[in-house]
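Only one protein chain is missing from this complex, and each of the others stays in its spot.
Take a look at chain A:
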Amino acid sequence: MKILVAIKRVVDYNVRVQVKPDGSGVATDGVKMSINPFDEIAIEEALRIKEQGKADEVIVVTIGSNDSQQQLRTAMAMGADRAILVETTAAVQPLHAAQVLLKVIEHEQPGLVITGKQAIDDDNNQTPQMLATLWNRPQATFASKVEFVEDNKINVTREVDAGLETIQVELPAVVSTDLRLNEPRFVKLPDIMKAKRKPLDVQSIDELVPAPKGTAIEVLKHESPQPRQKGVMVETVDELIEILKDKGLAS
């Protein structure tokens, strides 16, 4: 079985982004870029499944600019066998991304697709669900545990608001990862060298999906969130309790 992992190059999660003064976007020039943290977890999970002998190959795919090759190389240094870059300079919205990934799936025929639950830039949390829908296959979102129960069935424990829900899905399926699924491995220097020789196939988005369906959502304006009013520091518990009582928050 092949596992396909979809990843995204995003602004590193430690960077505090700033909205550009003209409201046209956020400033990303010269900002550190990384693999979306949830996608790193997806790569790690695919590698662990392969190490258990349940998969033969891990293919990592991304849609983005040529710079995304860096993130694909990192994924291969972690252990992915090969990579596919679907190149585009435009921002791609989830429905379009799902159509592109479906084309890759039709070509690669993976038994399992793993991806992060959301990208930390647009915070959409849509692409895996949309991909599963277009593929007409089951989904297991927000996964914190993936267990093979039979050759073609997995039990996935999902982090839901009420606690932990377990569902069983037949493969092929799309799994989206939550933070607690695993701890991604660190990349070792020799593996970075090895990853440079692994195959990286570049395709054009327009050739893959010449006429994407659906309209993109138009972004009119970016703005900074309303700053909170400056707070006060108190010295004692008594002062704190007094403020709470004044506001009617304690009795």
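Simple rule for what comes next: contacts are C-beta pairs under 8 Å (C-beta built on N, C-alpha and C of every residue); 3 or more make two chains touch, one makes a residue touch a chain; residues count from 1.
Here is the rule we use: contacts and distances are computed from a predicted model.
Within the choices "Dihydropteroate synthase, DHPS", "Light-independent protochlorophyllide reductase subunit N", "Na+/H+ antiporter subunit D" or "Electron transfer flavoprotein subunit alpha", the name that UniProt assigns to the complex's undisplayed chain is "Electron transfer flavoprotein subunit alpha". When the whole complex is considered, the residue among A:R48, A:K103 or A:R137 that touches the unshown chain is A:R137. If you put the missing chain back, the residues of chain A touching it would be 11, 13, 16-17, 19, 26, 93-95, 98, 120-127, 129-130, 132-134, 137-139, 141-142, 144, 155, 158-170, 173, 178-180, 213-225, 228-229, 231-238, 240-241, 243-244, 247, 249-251.
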